[in-house]
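See structure below.
One chain of protein is taken out of this complex; the other chains stay put.
By letter and in written order, the chains are A, B and C; residue numbering begins at 1 in each of them.
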Amino acid sequence: MTPSVGFIGLGLMGRPMAANLLKAGFKLTVWNRTASRADALVAQGAKRAATPAEAAASDVVITIVSDPPALESVLWGEGGVLGALRSGSVLVDSSTISPALSKRVAQAVAARGAEFLEAPVTGGTWGAEKGELVFMVGGETATLKRVEPVLGAMGKRWLHMGPHGAGQTIKLATNMILALEVEAFAEALALVRAAGVPGERLMEVMQSSMGKSVLLEVKMPVMLKADSTPSFPLRLMHKDLSLALELANQLGVAMPAAAAARENYSAIKGAVGGDADYSVVSELWKKK
Amino acid sequence: MTPSVGFIGLGLMGRPMAANLLKAGFKLTVWNRTASRADALVAQGAKRAATPAEAAASDVVITIVSDPPALESVLWGEGGVLGALRSGSVLVDSSTISPALSKRVAQAVAARGAEFLEAPVTGGTWGAEKGELVFMVGGETATLKRVEPVLGAMGKRWLHMGPHGAGQTIKLATNMILALEVEAFAEALALVRAAGVPGERLMEVMQSSMGKSVLLEVKMPVMLKADSTPSFPLRLMHKDLSLALELANQLGVAMPAAAAARENYSAIKGAVGGDADYSVVSELWKKK
Amino acid sequence: MTPSVGFIGLGLMGRPMAANLLKAGFKLTVWNRTASRADALVAQGAKRAATPAEAAASDVVITIVSDPPALESVLWGEGGVLGALRSGSVLVDSSTISPALSKRVAQAVAARGAEFLEAPVTGGTWGAEKGELVFMVGGETATLKRVEPVLGAMGKRWLHMGPHGAGQTIKLATNMILALEVEAFAEALALVRAAGVPGERLMEVMQSSMGKSVLLEVKMPVMLKADSTPSFPLRLMHKDLSLALELANQLGVAMPAAAAARENYSAIKGAVGGDADYSVVSELWKKK
Partner (left out) sequence: MTPSVGFIGLGLMGRPMAANLLKAGFKLTVWNRTASRADALVAQGAKRAATPAEAAASDVVITIVSDPPALESVLWGEGGVLGALRSGSVLVDSSTISPALSKRVAQAVAARGAEFLEAPVTGGTWGAEKGELVFMVGGETATLKRVEPVLGAMGKRWLHMGPHGAGQTIKLATNMILALEVEAFAEALALVRAAGVPGERLMEVMQSSMGKSVLLEVKMPVMLKADSTPSFPLRLMHKDLSLALELANQLGVAMPAAAAARENYSAIKGAVGGDADYSVVSELWKKK
């Protein structure tokens, strides 16, 4: 029988993910802090929940919210998920949070007689819309097996990273690499421009060299035009970079280049706010 | 008429480049500090010069040596190129040096009535062997036109970056990006391993994400196996990173992440020497 | 009438501070997580509380614990201070925590009809023993006036920094400077030693120069001898540095040198644990 799905968090990622679940025929109950964001989904057949708890009374519950405090609030807050989770159900969290918090959630879910899977995603809004997300899964293989049909409606692949925490660890490491690569592009652009060479020359060479990459093709044109239409907001990248450094910090691992990049992301966030695409960091050199 | 070519510097890059010139039918005179490195080329028909000056008495003179002091020595040292350069000839330097030194060479060459082109390369030893190098050219378009047949024997493309200095600037910026990307891979690997997650998981996800890149495919497997067979020696990457920072420094441009990475490259060079591939930086975390 | 004082947190700083209150004639009720740490004070006349709440039923309540989670636990945990605070009493927190948490405590205390003062200290265990601490006070002037006799028994000065949050901000900034200065000593020592010059020469010159400072006199001899007897444990300095960076991060302020230093403190903490004096960071270069 098709499991019922509760879906909590209808942001840029959550909305298309939920829409794909509907399309795949799942019985969907949705909740979002700003209720109006659920309107289109409700029009398409989803049931609107008044509280996270209401959405949590499903076979599979998916959460994807913007940061650790938001997750703590929907789980442990008033009318929260944890008070309503059914024994035998599965909670899948696709937010990007710290491995420590993810392990804490796993324990709380187990105490309810339910199962927990962390499943942060990569692929962006584009991947969410096309149903081509990749899930970095942390948790039991048996639990993963149970929710594969649900994941399959939203993404194309799920990679099992290890026990709880492993999925978030890999997600943070992956985003840290992306943040540092964009920082590298930004520093290189600042250098060549200060030397009087157009940034387009750098792009030309990079594309003909070992520096060729998907990220270069996507972000460098945006940086050359100083077009900061958000694809992945600075605010979220800054948060992920901070979570990665916090983890390193707890593990006693030095990440000096990531730390240097984080300071630049902080400065640009202070200067222009967090809504622009994270590639806006390249504008920092124009501000000095 | 086919121009005569003098070739100075028969290292890992220079030897295959010179061999391709021979194959293309150029009359070649070669010089190298360690003379025995010219033996194979001489056996294939190149003339051995006793001094850089002797090789410099050609229509086109190519230099590709390991660092700025080595270039200063072959140009201005005893029996050096600059004392022998013919009026009307072209000097092409494919070493990676500072834009400032490159401009100084341009002036000295002009004073001899000759023309100068800077043409650092990308493509590695593999590209040098296959004749698929890409040249980042700084200098006059007219000069470039004159040497295109020569460049065409060694590479597949030449990109005109601007006046003297522009080619070296782009080369330094490009290598700085590569150095920072490898540093990012190394920091991320250190993080996930400290968290108890195998580095292979990180590779798996990166390949399925926006982090997919040529450099990742080439370097990450090497880092996972801690195989430091040199493809591009740490010594040279460290030098290029230092030249990039020196340039930024003179231009009043901050490059904090590159600076952080350079310190790690210094530390690993201090610990294991400069001959390993630059991806050996990922071994630094095991040394602490 | 002499106010009754509740004292919570009997660590390296708390014990001598509480002892000075006893000596000054205050009626003291003490609590510590590890109860045995209160034995000596009880022998000297303090009353032992079974819970933080019991100690909190006093005119003035002082907390000084090791980090934000410890404070959250004694305030909001079971048998915590906030459930027992009397209307009209004053809570003084001398822990080093984030300004954000301090403001949150202020609100919770106000909701109980009590007053709150943040008063982190400088002066170390030596200052705590001699009653020569300096308090960095954040809160209302009127509240400060009320507790001056209590502060005066433990310290020699109280500097009013501004509203809630200001005291903690200055404390974090001050410790960040100390951490960076010790990092500077460590980097300089590593440099001169690698160059074959004894570190003692550096000390000699610094003492004869503008670099002369109290911190130099205290820490450099310890670093030269690699004697890491804790005066201020690495664990706490690392925490303070992290809190300072977190604050900067939220405010959009870049602190790149502090960020670089924090990574080194993380690495040495990972290598030797957090109990040594924070000057142990200079041992990091020997570990590579």
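The rule is short, and it goes like this: a residue touches a chain if its C-beta (ideal position, glycine included) is under 8 Å from a C-beta of that chain, and two chains touch if they have at least 3 such contacts.
What you see is a predicted model, and the numbers here were worked out from it, not measured in a lab.
Checked against the full complex, the candidates C:4, C:51, C:73 or C:213 give a single residue touching the omitted chain, namely C:213. From the options B:192, B:259 or B:280, the residue with contact to the unseen chain in the full assembly is B:259.
Of the listed positions C:68, C:152 or C:252, the one in contact with the omitted chain in the full complex is C:252. Counting over the whole complex, chain C has residues 99, 122-124, 134, 136, 157, 159, 161-162, 165-166, 169-174, 176-178, 180-181, 183-185, 187-192, 194-198, 201-202, 204-206, 208-216, 218, 244, 247-248, 251-261, 263-264, 285, 288 touching the chain that is not drawn. Hidden from this view is one chain, which touches chain B at 238, 242, 246, 248-249, 251-256, 259-260, 262-264, 266-267, 269-271.
Operating definition for what follows: only the chains that are shown with their structure count from here on.
Taking the mean of all protein C-alpha atoms as the reference point, the chain centroid lying nearest to it belongs to A. As a whole-number value, the distance joining the C-alpha centres of chain B and chain C reads 52 Å. Between chain A and chain B the centroid-to-centroid distance comes to 39 Å (mean Cα coordinates, whole Å).
Remark: chain A and chain C have CA centroids separated by 36 Å (rounded to whole angstrom).
Contact of a single residue of chain C with at least two other chains is seen at positions 256, 260, 267, 270-271.
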